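Here's the structure we're looking at; comments come further down.
For this view, one protein chain was removed and the others were kept in their places.
Then we have chain A:
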Amino acid sequence: MPFSKNQMDPDPPEDSPSNSTNSEGANAPQSPFPDEVLEKVLSFIDSHKDRSSVSLVRKDWYNAERWTRAKLFIGNCYAVSPEIVARRFPRIKSVILKGKPRFSDFNMLPRDWGANVHSWLVVFAKVYPFLEELRLKRMFVTDESLELLAKSFPGFKALSLLSCDGFSGNGLKAIVSHCRNLTELDIQDCVTEDFAGDWLSSFPENFASLEILNFASLNSEVSFDDLERLVSQCKSLRVLKVNESITLDLLQRLLMHASQLTELGTGSFSQELTPRQYEEIERAFSNCKNLQVLSGLWEASSLYLPLIYGACAGLTFLNLSDVALQSGEFAKLLAYCPNLRRLWVTDTVEDKGLEAVGSTCPLLEELRVFPADPYDRDQRDGVTEVGFLAVSRGCRKLHYVLYFCRRMTNAAVVTIVRNCPNFTHFRLCIMNPREPDYLTNGPMDEGFGAVAKTCTKLKRLSISGLLTDLTFEYIGKYAKNLETLSVAFAGSSDRGMQYVLEGCPKLRKLEIRDCPFGNAALLSGRGKYEMMRSLWMSSCAVTIKGCRLLAKEKPGLNVEVISEEENDESQADKVYVYRSVAGPRRDAPPFVITF
């Protein structure tokens, strides 16, 4: 094999295969296939993991693969550089690029930390004139970058921005006015301030190619007339998610033009309506026979929910995380949704609402319960282990859960995973740090141990509550398919982290905060981090010295520290370790120490 067996996320250096020392060099036996055949065959392979494997077989396969790859997936923008990518892959049409570590979603990184997409676009503009799709996650995107994007790729079709920041309405204006072939504009969970709404009016007069439009998270009033015209002209529109500025009566008019929608995000769902308006809106929803996904519903209450009943028969994904429903109205709504596979709600539905989920949603595969008021300490409401148990009893196909609660017991978790052993994603957040099992007043070790042991397909785990090193021992011992682990306020000693580093062969992402893990734990993973995408540790017991040692031992890793002080003995507040073929980054702001 030309390289080590590691399936690296960032692609290996372009010159590696020809420098290999084994027999697959200039004297390699002739390939049984001519290049054209090989390339044709490879053009059917989409998955980037498969392509990575293909590229490791032999040198001519490596070359055939690089010439036929059209889609680029870069899980960490700093693991590789745009120049390296451009040198290796000459014919890219679609790029997925991810930037900041996940904890930046929770305000744990300063704004100007990095992950600026601009340098990537500069290179792409030169090398990939036929670029059609760009999907960015947790990147910093300026208006200037969007303007460059808009003007550099005449065939550009799809832009998706997830959890990005840095841009304003002006940037979007450039995109919609220049990209004549735009089919997708999808803005999700982006932090934007002072967003002018006139970007929507910048679509050209006869524009008709849009298939996906999502501006639900943008804080701006758009011109309804322009929106209506756009929707009526785009006959292929299948996804429409508007923001709160669109009221119910306006939504009704949009639906009249777009009854073919498969995904709808409503605007504000509370308005004084005449009976006639009420009927018209009800009818408009009933006409949407193809709806599979529904979201938005801001401020909806029992008065207005019946409006959507007629559109729910085919729903597979219902996202109620933006509205505070009570258990009664929620249960009534569920009765109209027999085909639900994914459900997001807020904890205002309480255990009673989740009992209704258990009894009416047998096909449910994914459940997310968000806290309506995460910071209210005295609130006793929300959901508990009772609701989770009820869902596990009725929804045996459940494999993805994100559950925020204020109390939990080991016994409940053990039962839940016995009912639903097929969890691939188990994210349990007991909101009070170090909260014990409320019945035994002891640690939650056994509960999470049961998750690790019973759920053999477990890929992602988030743990919480009072936890000792025993939890990590269980995880290391049993969670052999685990890829992502999130830990907060847990563990008793370095051994905890070591168990996981030693025991989980498929671990790719490890994020830790407020745990008593120090330099010994950090350094014990020295052989592992290059096989992972990244490690995050904040408010732990690691010092600058430990980080410096790790960086020295492992040149293939970037070790970055954000800390108030720089001397060896001081605590490294935030540590971010990731493999990279691009070396330490050159755009690090002054508060980031790169070793």
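Just so we're on the same page, a contact is a pair of C-beta atoms (placed from the backbone, for glycine too) under 8 Å apart; a residue touches a chain by one contact, two chains touch by 3 or more; residues count from 1.
Definition applied: contacts and distances are computed from a predicted model.
A single chain of the complex does not appear, and UniProt lists its protein name as "Auxin-responsive protein", one of "Auxin-responsive protein", "AP-4 complex subunit epsilon", "2-(3-amino-3-carboxypropyl)histidine synthase subunit 2" or "hydroxymethylglutaryl-CoA lyase". Per the touch definition above, the residue from A:103, A:140 or A:285 contacting the chain not shown is A:103.
Checked against the hidden chain, the listed residues A:129, A:154 or A:433 yield one contact partner: A:433. When the missing chain is restored to the complex, the residue among A:94, A:292, A:539 or A:594 that touches it is A:539. The set of chain A residues touching the chain not shown comprises 103, 105-108, 163, 189-191, 217, 270, 273, 275, 278, 298-299, 301-303, 306, 321-324, 326, 346, 348, 370-375, 377, 404, 429, 431, 433, 486, 488, 513-514, 539.
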